[in-house]
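There's a structure below that I have some questions on.
Missing here is one protein chain; the remaining ones are kept as they sit in the complex.
As written, the chains take the letters A, B and C, and residue 1 is the first residue of each chain.
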Amino acid sequence: MPRISVLGCGRIGRMHADNIAAHPQATLAGVFDTHAPFAAEIAEKHGVANFASAEEAINSDSVDAVLIATPTSTHVEFLEACVKAGKAVLCEKPIDLSLERVNALAKRIEGTNVPIMLGFVRRFDPGHAAAERARAAGEIGELHQVTITSRDPGMAPDGYIKTSGGIFRDMTIHDLDLARFLLGEEVIEVTATGSRLVNPALMEECNDYDTVVVILKTASGKQAVITNSREAVYGYDQRIELLGSKGMLITDNHHNHSMKKYLANETNVSSPLQHFFIERYGEAFDIEISKFVDAIENGAPVPVGFEDGRLALLLADACFKSVAEGRTVLTSEFA
Amino acid sequence: MPRISVLGCGRIGRMHADNIAAHPQATLAGVFDTHAPFAAEIAEKHGVANFASAEEAINSDSVDAVLIATPTSTHVEFLEACVKAGKAVLCEKPIDLSLERVNALAKRIEGTNVPIMLGFVRRFDPGHAAAERARAAGEIGELHQVTITSRDPGMAPDGYIKTSGGIFRDMTIHDLDLARFLLGEEVIEVTATGSRLVNPALMEECNDYDTVVVILKTASGKQAVITNSREAVYGYDQRIELLGSKGMLITDNHHNHSMKKYLANETNVSSPLQHFFIERYGEAFDIEISKFVDAIENGAPVPVGFEDGRLALLLADACFKSVAEGRTVLTSEFA
Amino acid sequence: MPRISVLGCGRIGRMHADNIAAHPQATLAGVFDTHAPFAAEIAEKHGVANFASAEEAINSDSVDAVLIATPTSTHVEFLEACVKAGKAVLCEKPIDLSLERVNALAKRIEGTNVPIMLGFVRRFDPGHAAAERARAAGEIGELHQVTITSRDPGMAPDGYIKTSGGIFRDMTIHDLDLARFLLGEEVIEVTATGSRLVNPALMEECNDYDTVVVILKTASGKQAVITNSREAVYGYDQRIELLGSKGMLITDNHHNHSMKKYLANETNVSSPLQHFFIERYGEAFDIEISKFVDAIENGAPVPVGFEDGRLALLLADACFKSVAEGRTVLTSEFA
Partner (left out) sequence: MPRISVLGCGRIGRMHADNIAAHPQATLAGVFDTHAPFAAEIAEKHGVANFASAEEAINSDSVDAVLIATPTSTHVEFLEACVKAGKAVLCEKPIDLSLERVNALAKRIEGTNVPIMLGFVRRFDPGHAAAERARAAGEIGELHQVTITSRDPGMAPDGYIKTSGGIFRDMTIHDLDLARFLLGEEVIEVTATGSRLVNPALMEECNDYDTVVVILKTASGKQAVITNSREAVYGYDQRIELLGSKGMLITDNHHNHSMKKYLANETNVSSPLQHFFIERYGEAFDIEISKFVDAIENGAPVPVGFEDGRLALLLADACFKSVAEGRTVLTSEFA
């Protein structure tokens, strides 16, 4: 069983640490966070090492693989350190906010065969994955249109928003990867629009958008439409739809439970949607660890790798450019 | 096109008159009601005869067939008059509140070939009918269990309840017929329970029940369960379910429209159910007229006839007996 | 009761004639079609006049109002004739394929007070209309995003496609009007993309698209996204979604009936969607006639008028321009 260390003990790092500790095929080797008490709490809970530094958490002999859940600005450094140490790595998205830096890293690590997996967890959602398998199996014939609805339950704190890299690099990037996964073909055109409706003042300040629509197009004309909002008060809205020549596939939202009320003036009243990504994609996060372990232990291909992370970021950059210039942007412009 | 007269211009008679008038294969010949202004209003609206008597509405040369929507106590008399006049007849349920009288009428009209159709409209609901066809086609293998949920949106007026013949003869009778239709086999055992929960005082007074459960069983052991309530404040609840050796079929309720709300604390909030039988079974009432016309014009077999009406009443009587005696009652006890 | 004549006895004209004939507050005055046998059949069925010419069907003293369901190329001429004759008119969409001609007509009929209603029937769908009312009542707070999914069950015949004016003027125009209705604010920016996936050869030949996505934006930043396809083999797909600061509203598709199957490998198997607009918007077409009658008889404001028809066409033109030029187009470019 691979011994995996977790860098970063914020909300998502904790979750990963818990998942690895409970995983039947993996062992939690230890944790690290620059804020020591966070790491200490998790280390104690699971009876594992609280590493003194990221270097130690990567290079220790007791560590076979590394999960990077630190702030984005550190990803490139830690990724590179893992590759140098020959430690398989599962890195949270995005690789970095700068496509240039990612391109530069790509060159530096070229030729390495250390497994690098990107944390685009939505690919592992049982519903989304079943849709992709059904499409690949031809159940809906030729794919024509992908629709992704993806809305957060509420605005992140101002401080987070300001350093997030903007909605396309922070939030849409998940959907851009999911669109690539579902399209099964590379995107060549990007058209995006952005509005400031949830918190106009903050968006103005950050030159960012909180409500966006993106259209992607492949060489064969397949389209993907992504609609995002930073705030859907009814909950974390995560739906996809695939239209093909022989049918349609959809995945629907998950509710807290299956109880429904029928009252005098309203019927079918259902429970709220599962709160946020930790609940909604809980099963997917577990499967993600399994896939990572499978790559480490059995040499299975990494299901979503470094180049996927780079291309998602490229598409995010193309979105910003499209909004700024009011035109369709070609991905070839970024070559 | 057969010219059909309508006896009785209450809520259901008006609806039938409107349906016949608008029907592409039928003509409304005229109407009759002992309360003349009711009939006059409909006659004027459709520009048809307001017959001076039920006899005229049955025997007139301008009438090919008759729809009986008068109070139950008159059904036997009018049915017999129609048979004597050789006029095809579509009679609202129940034939009568007395099984003896129905048996007596059955003897008197034995051997006649005048089409007599009973208004068990639920058989014609597109959903319920599709379920029956799917069962008959073997899509769920051998049938094991039928479940019928049938609840009125609210208590009928006290006066109606007192003369209704009791819940089993007035309300459950629809479900008893539907159960026979769906079972595709005759019922041999009846077990029923009744409670007084919606209006206990009135129920006590009438020696009736407002909340009942009935279990029917056929010779081969197939079961049907009917749950009824005189009042479901969330609306007219009409659902069926068929369990077979290879699958299950269900039909669901109909809502006023398809709009749903997703709010901070409740999701999927749907519109109320269609109010009552006139709305919920609107399509079925239209199809019922078509089937009646088809029997008149083309000699098609009457899809639900006099004997079906008699057997539904027999089952209703068995329900009362079962509740009274706290035991399973055999239909053979009524032979 | 207004006496309404119907010009054009194709599929949609017949439906309107039937609806008017059956409508409790309207009378069918007669019909006209250049192909006389079509008109004769309907005239006979309803026992009404088969007018010798469009002029007669408009100007006859027996006609109070006119419904135009002829080919698009004749709409301008007949609309103008109705206005001159002082006959209220309900005109099928689009007014014309040429914005210039529509603008010219607008000038010619300026100042008239003859009611002109456009047949954007979707506004009258009980579900869509309930969503608009809920939005207007503030149930979802401030509106942010409208999503319209609108797909035909199958390609129209080649001949129709070639003269349709292109997907945006023929098909999307319904959604462009619906978007304006739901947004409650004028659109100022149009961004569209088009693909040729269903029938690439035909689309190439017509310089048209069969699979499109349109993004509309209002001055305050509200967005509407429309996804269209000329062919959805699973049926006529008609859904809308409104995201606001306090919630979301959706309308779902209509199935043929409510029966569902649960089998060994698949559950919840539902019946096909209602075939096409005549079935899906049957209730809305009826309400449309009621609204028209209400405008004629009671001077109620026309719910969707000439300017709505003109603006929908303008947006359709903007879509073509956006696709051709690969950029966001301003509606002010068409001033």
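By definition in this document, a contact is a pair of C-beta atoms (placed from the backbone, for glycine too) under 8 Å apart; a residue touches a chain by one contact, two chains touch by 3 or more.
Only a predicted model underlies this, so the values are computations on that prediction, with no experimental measurement involved.
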| remark: By the document's definition of touch, the residue of B:A104, B:L197, B:A264 or B:A300 touching the omitted chain is B:L197
| Selected residue (touches chain absent from view) among A:G127, A:G194 or A:G221 | A:G127
| field | Which residue of C:P200, C:P272 or C:P301 touches the chain not shown here | value | C:P272
| field | Hidden partner interface residues of chain C, rising order | value | 233-235, 253, 255, 260-273
| request: State which residues belonging to chain B touch the missing partner chain. | output: 142, 144-145, 147, 149, 151, 189, 191, 193, 195-198, 211, 213, 215, 217, 220-223, 225, 227, 229, 231-234, 237, 241, 243, 245-248, 326-328
| remark: Residues on chain A facing the left-out chain by the touch rule are 22, 125-128, 130-131, 134, 139-140, 246-254, 256-264, 271
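The rule we apply is simple: only the chains that are shown with their structure count from here on.
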| field | Same or different residue numbers at the chain A/chain C copy interface, by half rule | value | same
| query | Going by CA means, which chain is nearest the middle of everything shown? | reply | C
| Looking at C-alpha means, what's the farthest chain from chain B? | A
| chain A and chain B, separation of their C-alpha mean positions in angstrom | 57
| message | If I count partner chains per residue in chain A, which residues reach a count of at least 2? | response | 233-234
